[in-house]
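Pasting a structure below so you can have a look.
Note that one protein chain of the assembly has been removed; the remaining protein chains are unaltered in position.
Residue numbering begins at 1 within each chain, and the chains themselves are lettered A and B in the order written.
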Amino acid sequence: MSADLGTGPVSNALTADNISVVFGGLVAVNDVSFTIPDQSIVSLIGPNGAGKTTFFNVLTGLYTPTSGDVRFGDRDITGQPPHKIASWGMARTFQNIRLFGLMTAEENVMVAMHSHMRAGIFSTVFGLPKQRREEKEAREVAVDLLDFVGINHTRGEYARNLSYGDQRRLEVARALALKPRVLLLDEPTAGMNPQESARFVEFVHRVRTEKKLAVLLIEHDMSVVMRVSERITVLDRGEKIAEGGPADIKSNQRVIEAYLGKSGAEASEV
Amino acid sequence: MATAELVGPPETREHGRLTHNARWAIGFGTAAVLIFVTYHWVLPSLNANINTFVNSWLPLSVVDECMVWMICALGLNIVVGFAGLLDLGYVAFWAIGGYTAGWLISGQFYNLKIDIFGSPAAGTPGIHINFWLVLVAAAILTALMGILIGAPTLRLKSDYLALVTLGFGEIIPQFFKNGDHLGTLSGSGGFDFTHGERGITPVDPITIGPWKLGPFDLDWQFAVFAAIAAFVIFVCLRLRVGRLGRAWLAIREDELAASMMGVPLMRTKLAAYAVGAVAGGLGGVAFAEHVGGVLPDSFDFSISITLLAMVVLGGMGNVWGVMIGALVLSWINANGLKQVGSTFNSTFGTSWDFPSYNYLMFGLILVLMMLFRREGLLPESRTKLLLREPSRTDVESVGADLEGESA
Partner (left out) sequence: MAGTLVARARVTRRRKMSPSAFLQKYLGYLMLALVAYWMLTKFIKSPSQFFSAALDGLENGTLYALIALGYTLVYGIIELINFAHGDLFMLGTMMSALVLSKLGVDHSSLTGWLGLVFTLVVVMAACATLNVIIEFLAYRRLRRAPKLAPLITAVGVSFILQNIALHFHGSTPKQHPSALPAASFNIGSVQINQAFLVVIAVTAPLLLLMTFIVQRTRQGKAMRATAQDQDAARLMGVNVNRTISFTFALGGALAGAAGLMYEQTVGTTSYNLGQQLGLIAFTAAVLGGIGNLVGAVLGGLLIGLIQGLNDGLPLLGQLWSQSVVFTVLILLMVFKPEGILGKPTTEKV
């Protein structure tokens, strides 16, 4: 599924065509088209209320768009239920962390392997060899993932008792357990200080290369956005107003007016 | 015994020592054997005073009844405690199990004469299927009913779900009560499916191999019920640590996040409903055998609430806690309060009607437990945390984290 970087033409992991979402009379997203190439790092930015989270929710199947299509690889996923889209390899984290607080870190990760596991009621009750093997493998994968994000020491602890930073990492580990083709990160650096943010940028690159997946970020911290993204899409009031590399966006007059207006000076210093 | 199977998740596995679950399982097995031995051999050889005492405080029929309650409470615990779905009509499954027994091991359908390893009195008409096969049939039927009831309702928000299940808990007994004239409106004629308010009695006795249990073989009845209970406990514990159990807990914790992690909500909830229903069905068959038939009036709302009180008292989600909660409350319900009352009254010369406060007490248990000890008397550690208020808020966590970084 994952073509190596630089070999052959880059296919799109995700294509959204002319997406519109209307809530009652309010147009939250208006005719936005958008692609995520395989193994790219793409950001979605825009001022509050620009429709970023709505757009995210369309991609993950929580909302069905009023019009438009979402294609995931070769598959049309418009209107499919969230759990199916997730099992096909679309993983996300949440703006406000949503872990399973009273399950251990390890169990949190294992929940996300649900769709890759097969054990049913009978094989679980009677502990058939196949089920035991599957459990064992799942546990090993979970431990590997916890290692990967660097919180293996917490595997037996309840997610709720983890520190804020570890909870964020656990969310990423949990998302990775879906074996995603696209990883959606919703404001992942919220609450991080500059050093942590810098480490986070490295981490995103590492995830992309080691797990061979595409990353889509919603992010407010412009320094993070500019350093991490290969391409940036800017939404304002539900419409796409700009798209391009960090340098283009930084110099785009419309973006500066609509979004960077107040903090434009800061952003251009980065 | 299957105790070797009853191992918890690795993080609770203790090297060289028995796991928590294994210890409880051995405890349960030992207690069951002890009770059987006591009532079967020890008591008859003791003097009359002791026998009178035991028979007034803890007669064997009450012990048997407690086992039935325990089986059902464990089933409800799967739905409420594991998956976090409030079911207020659980009595429906108990009733369906009971009527399955009523239909399959009695003379209800007198036009038929079917006998599959059954134990009918010689020459009686009706369907007579072996008790153990009836258990299987009840399990299948209640699982199907669980899915049938659950399929349209489990999409609902949790509080709506509670209400709809309450509705089902009312409709299904009403169906059994009025189901003696199906196909007519007049209240006479029609197909007699459930024998109306008179219920279906008697049902054939339990068989163990070639041997029929007589009406006074309560000790053997206990052995059979304890075996069913052990099976239900085993199923609960195994499912709890597997793929399905994790999905249930995830749904209980955060439904939306669970679906975003690839857990199909409907199917997982349905599984909880079906498995929970099966336990109710097994309990229903056992209850029918215990009282020798089924009566529609015995399946009312208060049973659902009593079961809920058992689950809440023992600690939602905690198999062993629920077991203890069920045993204690069912004893109080069946016989304990009456005994305590008569002892109290004769000691202090009062004449309070203790048993009439029974259900009041269950209501109070629900309220007081929720107000002051939501995790139950024997909390499972994770439920304890879930139901307690957050000890520190997100903002505080952020603060603490940042402080930790800068230090």
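Everything below uses one rule, namely that contacts are C-beta pairs under 8 Å (C-beta built on N, C-alpha and C of every residue); 3 or more make two chains touch, one makes a residue touch a chain.
None of these values were measured; they are calculated from a predicted model.
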If I consider the whole complex, including the chain that's not displayed, which of A:40, A:54 or A:108 touches that chain? A:54
The one residue from B:26, B:54, B:147 or B:163 touching the chain left out of view is B:163
Residue numbers in chain B that touch the chain omitted from display: 80, 84, 86, 88, 152-153, 155-160, 162-164, 166-168, 170-171, 174-175, 178, 185, 187, 256, 301-302, 305, 308-309, 312, 316, 356-357, 359-360, 362-367, 370-371, 374, 386-387, 389
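FYI, only the chains that are shown with their structure count from here on.
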For chain A versus chain B, what separation do you get between their C-alpha means, in angstrom? 43
Residues of chain A touching chain B in the complex: 60, 62, 81-84, 86-87, 91-92, 94, 96-104, 106-107, 110-112, 114-117, 119-121, 124-127, 131, 134-135, 138-139, 155-156, 158, 160, 163-165, 167, 174-175, 177-178, 191, 193, 195-196
Using the touch rule from the top, collect the residues of chain B that touch chain A in their complex. 5, 9-11, 234-235, 238-239, 242-247, 249-250, 253-254, 256-265, 271, 275, 382-383, 385-386, 390, 394, 397-398, 400-402, 404-406
